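I have a structure here, written as structure tokens, and I will follow up with some questions on it.
Here the complex is missing one protein chain, while the rest keep their positions.
And then subunit A:
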Amino acid sequence: MAIRTLIGAFRNHSFSSRVAPYSRSLKTLVLAEHDGGSVKASTLSAVEAANLLGDGNSISLLLAGSGPSLQEAAQHAASCHPSISQVLLADSDKFTYPLAEQWAKLVHVVQQKGSFSHIITGSGSFGKNILPRAAALLDVSPITDVIEISGSNLFVRPIYAGNALSTVRYTGSDPCMLIIRSTSFPLKPASAGSVSNAPSVDKVDTSSLDEDDAVGKSKFISISSQDTERPDLGNARVVVTGGRALKSAENFKMIEKLAEKLGAAVGATRAAVDAGFVPNELQVGQTGKIVAPDLYMAFGVSGAIQHLAGIRDSKVIVAVNKDADAPIFQVADYGLVGDLFEVIPELLEKLPDKK
């Protein structure tokens, strides 16, 4: 055991000393999430983040799936961001559903071949499920919820529900693995759609995946999702949120109506979800979604620490609450002390229509 550790330490040492840490060439792998034939916006945010790691970073996108939807996503991936220089495609039935066991092994296989300096993904449930597992296989510490990149190995992330910002330096061997908070790395308008040079599309050999003992030990059964016409909560420009004070699922429809009028996404507090007014995927906060819209409107939300963690970076926060002492008023740009059952109908009447 001791000897093995020693050899391991020596090997790590010789690897990392081969290139000086500050002049090493950057080579980043972005784990891509795709849905309905296109790469998700959170993945493109991860590409934006990869660009901030340093100059001359060559960025590869790893895409896994099966069938026509993968082919469609691959086409989209090849043109979705000018910084992508390579698309790696893992086409196998094993990836019909994004299971962590096969994905982590895939990342392991791809890293052994590609020797990436960084591996990045977005901070949705996909990335949080997969990346730490892959990091354990590679024996490195991952960094979750990165909101700022100050260098190729220096990062800022929130801790304690966003009440403190921690700066950490990664001192380990390659790869440095990051889960980035998408709202902190918005897409630059110029980067969307403009194609500079078409990336190469390469297939990944997935035959060695069966060697991992864990592959096949989990099976996808089903997914139930709410189909909605409204914009995605994580990327919406306007978010309207309701709390416990809505009192019922029936009353919560007022929030939905208001959201419709503003072209907004609907959010909820934990209390509103626990009370059964809305499904859990609408929860905003430390354990739910993190949002950073231009306009965040909170109705009947007291403003618990855990909720504020999810809205802190919104540009303009509006709070409507009966209780003038509610903590939400301490972060709100505009507060209105009043009964939401009077305020919302009035807003519905007076707000201009938005297409």
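Criterion: a contact is a pair of C-beta atoms (placed from the backbone, for glycine too) under 8 Å apart; a residue touches a chain by one contact, two chains touch by 3 or more; residues count from 1.
Here, contacts and distances are computed from a predicted model.
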Omitted chain, identified by the protein name its UniProt record gives, among "Hemoglobin linker chain", "Electron transfer flavoprotein subunit beta", "Tetratricopeptide repeat protein 8" or "Trafficking protein particle complex subunit": "Electron transfer flavoprotein subunit beta"
Hidden partner chain, residues of subunit A it touches: 1, 5, 99-101, 104, 124-126, 128-137, 139-145, 154, 157-173, 212-214, 217-226, 234, 238, 262, 270, 273-274, 279-281, 286-287, 289, 294-295, 305-306, 312, 315-318, 324, 329-337, 343, 346-347, 350-352, 354
